[in-house]
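Here the complex is missing one protein chain, while the rest keep their positions.
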Amino acid sequence: MSHSYEPQEINRREDKSIRARMLISCPDRAGIVAAVSQFLYEQGANIVQSDQYTMDPEGGMFFMRIEFDLQELEQRLSSLQEDFTRVADRFSMRWSIFRAARRKRIAIFVSKEDHCLVELLWQWQAGDLDAEISMVISNHDDMRSLVESFGIPYHHVPVTAETKSEAEQKQRELTAGKIDLIVLARYMQIVSPKFIEQYHNRIINIHHSFLPAFVGGKPYQQAYNRGVKLIGATAHYVTEELDGGPIIEQDVQRVSHRDNVNELKRMGRHIERIVLARAVKWHVEDRLLVYQNKTVAFV
Amino acid sequence: MSHSYEPQEINRREDKSIRARMLISCPDRAGIVAAVSQFLYEQGANIVQSDQYTMDPEGGMFFMRIEFDLQELEQRLSSLQEDFTRVADRFSMRWSIFRAARRKRIAIFVSKEDHCLVELLWQWQAGDLDAEISMVISNHDDMRSLVESFGIPYHHVPVTAETKSEAEQKQRELTAGKIDLIVLARYMQIVSPKFIEQYHNRIINIHHSFLPAFVGGKPYQQAYNRGVKLIGATAHYVTEELDGGPIIEQDVQRVSHRDNVNELKRMGRHIERIVLARAVKWHVEDRLLVYQNKTVAFV
Amino acid sequence: MSHSYEPQEINRREDKSIRARMLISCPDRAGIVAAVSQFLYEQGANIVQSDQYTMDPEGGMFFMRIEFDLQELEQRLSSLQEDFTRVADRFSMRWSIFRAARRKRIAIFVSKEDHCLVELLWQWQAGDLDAEISMVISNHDDMRSLVESFGIPYHHVPVTAETKSEAEQKQRELTAGKIDLIVLARYMQIVSPKFIEQYHNRIINIHHSFLPAFVGGKPYQQAYNRGVKLIGATAHYVTEELDGGPIIEQDVQRVSHRDNVNELKRMGRHIERIVLARAVKWHVEDRLLVYQNKTVAFV
Partner (left out) sequence: MSHSYEPQEINRREDKSIRARMLISCPDRAGIVAAVSQFLYEQGANIVQSDQYTMDPEGGMFFMRIEFDLQELEQRLSSLQEDFTRVADRFSMRWSIFRAARRKRIAIFVSKEDHCLVELLWQWQAGDLDAEISMVISNHDDMRSLVESFGIPYHHVPVTAETKSEAEQKQRELTAGKIDLIVLARYMQIVSPKFIEQYHNRIINIHHSFLPAFVGGKPYQQAYNRGVKLIGATAHYVTEELDGGPIIEQDVQRVSHRDNVNELKRMGRHIERIVLARAVKWHVEDRLLVYQNKTVAFV
């Protein structure tokens, strides 16, 4: 038996099979937008959304995200990419083109707290998260039946001080070649530098505070002790520096002197799940660029 | 005498004298972005910001706002506009180009409540409102000294049932050829259809409710009677339909059963002034397009 | 094995078995707080929380909520209530005392949209909703497996124009004597005046707009058509007037011209579920009083 958890079709009239998204970053100078849009026009593409950001008109970096529609996209993508190198080289661009129809494959890592996982599953099932949740990996077995009831494979990979490197080896095998994004949905284990390097800017963590306040352990206890009037949560890409990676999204919730640590945790769960879900959504929709430990978020 | 109320220089490294903003709306089809950006590139302009919105990729409307830098903009503007007509005609565009250095001239209309006026003056004086406040017109004389202390001309134009049309005639004379935007900062008189037509989409009103809730008079009393848990304010362009014009901005504030009508008014003043100031700021920065009684706000 | 869906123990050091909540409303006059607190003191109770609200010190209504701890509460409750009548009569009070340990029994009514239901189930399972979800009643059979996986009885009661009164009769039988609160979690059928009367101020509905804006059907379409910049949701007690009952809670979410009706619906789901969950939580914690079609919410 199982609840019918097939993700509902996202209701848009756009034909996703012909939709592509392009992310570009390069040193700013005149002519970039003209060159890119002229190139797309000549290819027969129709630009349906375009965002750009110039850090500084004089010699700063330029960032761009373009959504366009192109007939027979799948077949034409590689020649399109090949052709685009001419434009890209001219402006020293770093760039990528993603097909909207090629949904990103996510592995969610989780420990004992289930709220962030549940939110992602729920949004995915509701069709709000346009991705594939390929697997859930946990150092505990508690959420197996929940996850499996969504038809998603669940891997229990216990982690102890002794088995740490074997556990990561196991995680690496499970995800190898199958995963585009790792989501740490309140996963309480440290991820190794090697793993972080492999998934550079493709591991999203949710930290249960308004960073950079309350880095590290027990942020709600820290918040309670300091007597703050708002608590927060922060989704960020994971880097080697603990809670120091590029911030993707943050939000806060008003609290009062009445709220003890348990109440802060309870209220915080709501912000954590919303903030993490937004960050994951933006990532899988190719809305995020990273530059100098900050995100450019075209949302 | 008088507080040094010269607006401070807005601190940006951009050279405003070469900055222009272009607003475009036309039926969507492939090639618009390419044509516009190619045109600007050939003119030697550098696009520093670009926003676009397509209502519907198949046959919908297309809206665009571009900020670009062009050397010797002031001298070259009319030839630029002339040249652009070729592009515009090809895509049936409605379009405008504004020089950032040509600040919009505002007339603020006010009655007895001063909070919205004070906020605009304060933001203007702080350099946050990049416009010229050319005059304040009021049906009362109460705020003369306040306004004049900012070095701004104050015109007292009394309005009674009998003198209504003469008053408007007087207002028309005062503003004729001198004003780009009328701001009704809690001006409690009805503006005539003729006046509205003359300043089509150039009169901004602040309504002290979350429209379309509580249209018309005494919205805080209405809100109190209904027992809402949030109160709001709405800035909109004025059309002939009372409180029915295109909404520019709205915001709300949490209230509780403890807040009586006077308290709602007090709390509401804070939202009103913030919402109105945002709307005016967006207008003078050419961030607003109107289509079918709605605004497209590139903010 | 199944997901361990027993609601987790709410983590507080308070002993819920001795905790009571008292709700009082009466005409204001001097001595009420003294009389009530003196009474509780003499009974040996310790007041742990107290909120009050006076509409108007001169002749207005007075509302009070007191949480107190009393040893052997369950055994002593009826004598306590009996004794309190002396105090209550003196001040013409309407009043109730609830044991915190006696969790309110909820029937959730739902149609085809599951997000509000899922949120309530999730919060309940997480221990954040201190109530008993006794049953789910739906005019469709779609959510049976979801609901039953939480160990909650699911009743499919189809409703057609012809079977309307039978359906309600069936609902009445299912709930008779077993239910303290009805939650309409996007239940798309009209509830009869008779039913409303039976559950006076004990039926909570979620309306997917910021009331009183967009009463009635298709509020997101209405919101889109009007071009609002914020969308909202409203939880209210159901009265005979459609979407006209006492408002319990409201919240809003910023939207932009980019958001079409489907996007508004998607974003709205998040507000709806949060607003409804808050309202239900407040009701089951005896934080709501109703007076003249408004709520006094001690939250």
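Each chain carries a letter (A, B and C) given by its place in the written order, and its residues are counted from 1.
Rule of thumb we're sticking to: a contact is a pair of C-beta atoms (placed from the backbone, for glycine too) under 8 Å apart; a residue touches a chain by one contact, two chains touch by 3 or more.
None of the values given here were measured: they were computed from a predicted structure.
Which of B:15, B:83 or B:128 touches the chain that is not shown?
Final answer for the missing-chain contact: B:128.
Of B:101, B:146 or B:167, which sits in contact with the chain we cannot see?
Answering carefully, the residue with contact to the hidden chain is B:146.
For subunit A, enumerate the residues touching the unshown chain of the complex.
53, 210-214, 226-230, 232, 246-252, 256-258, 293-297
Even though one chain is hidden, which residues of subunit B still touch it in the full complex?
1-4, 11-12, 115, 118, 122, 126, 128, 142-143, 145-146, 149, 260, 262, 266, 269-270, 274
Pick out the residues on subunit C that sit against the missing chain.
13-14, 28-35, 37-38, 40-42, 44-54, 56-58, 69
By definition in this document, only the chains that are shown with their structure count from here on.
Which is it for copies subunit B and subunit C: same residues on both faces, with over half shared, or different residues?
same
Listing for subunit C: what residues touch at least two other chains?
As it turns out, subunit C has no residue touching two or more other chains.
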